[in-house]
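A protein chain is absent from this complex, but the other protein chains hold their places.
As written, the chains take the letters A and B, and residue 1 is the first residue of each chain.
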Amino acid sequence: MSFILGGIKLSTMLETENLKKYYPIRGGVFKRKVADVKAVDDVNLGIIKGECFGLVGESGCGKTTFGKTVIRLLKPTAGHVYLDVPPDVIEQIRNPKGSSQNPPELQKLRKQYDIATLKRRKLKALRRKMQIVYQDPSRSLDPRMLVKDTVGEPLLVQKIAKKSEVRERVVEMLEKVGLGAGTLYRYPHEFSGGQRQRIAIARAFITNPEFVVLDEPTSAVDVSVRAQLLDLFQKLRKDMNLTYLFISHDLSVVECISDRVAVMYLGKVVELAQTMELFHNPLHPYTQALMSAIPIPDPTVRRKRIILVGDVPSPVNPPVGCRFHPRCSQAMDICRNEEPKLMDIGNGHIVACHLMSK
Amino acid sequence: MTDFKSKLAEFKAARQPTIKELKFTITRIKKSPLSIMGLAILVFYIALAVLAPVLAPPVPPPMGKPDPFMVWKDLNIPAINRTLPHPPNSIHPFGTTEESYDLYYGCIWGTITAFRVGLMVIVLSLIIGLVTGVIAGYYGGIVDEVLMRFTDMVIAVPGLVLCMALVVALPPQFVINLGFTQLTIALSKLDKVLLALVLVGWPSYTRVIRGEILKVREEDYVEAARAAGCSDFRVMIKHILPNSIYPILIMASLDTGAIVLTAAALSFLGLGAPSGYADWGQLISLSRNYIYANISSPAANWWVWLIPGLFIFTFVLGWNLLGDAFRDILDPTLRRR
Partner (left out) sequence: MGNLVEVQDLVLRFYTYEGVVKALEGINLQIKEEETLGVVGETGCGKTMTGLSILGITPPPGKIEGGKVFFKSKYGKTVNLLAQNERVLRKIRGSDISMIFQEPGAALNPVYTVENQIAEALLHHRRRELLEKVLAQIEKNGIEKKIYKKMLENPKSLTIKVFRKIPIIGRQSRLKKEIRKEVVNILREMEIGDPERVADMYPHELSGGMQQRVVIAMALACNPTLLIADEPTTSLDMTVQAQILDLIRRLKKTFRSSVLYITHDMGVIAELCDRVAVMYAGHICEVAEVKELFKNPAHPYTKALLESIPRPGEEFKSISGMVPNLINPPLGCRFHPRCPFAKPICAEEMPKIKEVKPEQFVACHLY
């Protein structure tokens, strides 16, 4: 995965290497670990600075877990997450030269940028740079805190502003998201869904972060409000120089706002491409099925549906070989035995499917 | 000047939502006659407690004792009649008990004792219960296991036996040597009983708050607070506790009545306030030989048990109704109906 566009090396905001997040299942009298829920299983993704990176998949595929792990709300079980690495260093980390895989200088470099194992003070400093906006604003805002306190809390906790300055900065941020100072002394339940989501956005963006995970931020609001929020996200991205990880199961929204999109299934990335390329030329059978399932707001167009058989299997015991093969209409023998690796088809389009090597 | 005006406006605006919520709460209270009754009862008792020195002025020795909480004996009654309880008359509005203790004085000052007993036990139990419950609920894992097993052990301790043991074993004064000074804590017999009640009472609060915290802990806004960098302590105090404390408040107000009943029962048994103390249970126990008067008219000495009994009954009823009112009013899921 090299990010060279038009000869210019783009800097990576975030890069994950073999990222795993497993949840242990305990059973038996002594609560020993019986199995793992492999929510995120060996994911390697790179997000370019300043882009809006879309991550799609169905419930249970691990996209929310990935988003939360990447900003260290959850601790990764294994793997590395490199934050804001300059272009030349990232090449070194990715392709180590020399006899051993892990010479000491490389280890030092890795440690410097790897946020997967940070603790306490450094972790708290990290929170300032990486933030998250949740799906349902009626649950992500404390119902007993005033808007002023909710939005101003990150400032106080991160010691960015003194108590006297907080009010000013909160009003400034609220105005940026389209709410006025009159909302300061009110409770979240007095607002509509769209307004609540704006409050949540104000809270997330007030610390001037660099990287924001948007976890299905438009799924819980109406269509007309959705457009307003997407507009707001674009505006804020330009004004504040942000990088987004946009997680959604609604492909039509992802198509409009993302620069590149990755598709996840059962904890693994199955396809990744530039947005237009992915939507016009999906190669993985799962992506194709997803695309065909989007309802089109035009009654004269009847899309040929690819109906998937069965339900999503549980991430505790994923199928052997390609994880999608039990539901794939084009499954071959090799799919049942061997897991396909991600291959670069060209133009930044990456797929993990045995059909590609035919 | 303008700075002051703007600050005042700011202050008013800041209080606006609280005022609105308060208005809503008052409207809800007005709709429920039982809540009003509960509130009225408690307001009445608070007035009684505050006005006790006016309503029942302490009587100087030799009839009374220096401690105003000790009920005065009417020594004007000839010694032969002193052991018999006397019915209500002009000098003793509620009558006397055995040994001529004035019932009126005892009941009025007993209000203060009741409040003291109820509130002290509840507040202390709440503090211990909250601290253990919040820590156990928030951290989970082994901390939770250890704390909850310890709590289970405390539940197994028999309250009555602990009471008796503490009353006997604890000295009347504790002297703690802090190096530069000495701290003396005096424990009266009543205090020891209350301490015993606290020591056996806190586990129920622990369990309830832990249950609530397990629910609230998983909410998105708690995670969002952690994402902003809040420390564990801040999350616990500012986010989790305010959202989970309401069931505890309801439980606490219902328990206050129960504690007063328990203390009255213990006083009746002889554990609790010393003899002659202004405590409702004590007052009934003072005349325990005369509760059942005689075969022909068993309730002849009705004032001896009925009057203090009514006081206990209505006091506990007031707290119970208040607890129910709290539940109806404060439960956020039912609030907006």
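Criterion: contacts are C-beta pairs under 8 Å (C-beta built on N, C-alpha and C of every residue); 3 or more make two chains touch, one makes a residue touch a chain.
Everything quoted here is computed from the prediction, not taken from an experiment.
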item	value
Residue of A:G50, A:G193 or A:G348 in touch with the missing chain, whole complex considered	A:G193
Touch with the omitted chain, as defined above, among A:E105, A:E172 or A:D222	A:D222
Missing-partner contacts on chain A, residue numbers	58-59, 192-194, 222-228, 230-231, 234, 249-253, 255-257, 275-276, 279, 289-290, 292-300, 305, 307-308, 310-312
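In the analysis below, only the chains that are shown with their structure count from here on.
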item	value
Gap in Å, rounded to a whole number, between the CA centres of chain B and chain A	53
Chain B-touching residues of chain A, taken from the complex the two chains share	71, 73, 124, 127-128, 131-132, 134, 136, 139-146, 153-154, 157-158, 184-187, 200, 203, 207
In the complex, chain B residues that touch chain A	13-14, 16-17, 219-221, 223-231, 234, 238-239, 242-243, 332
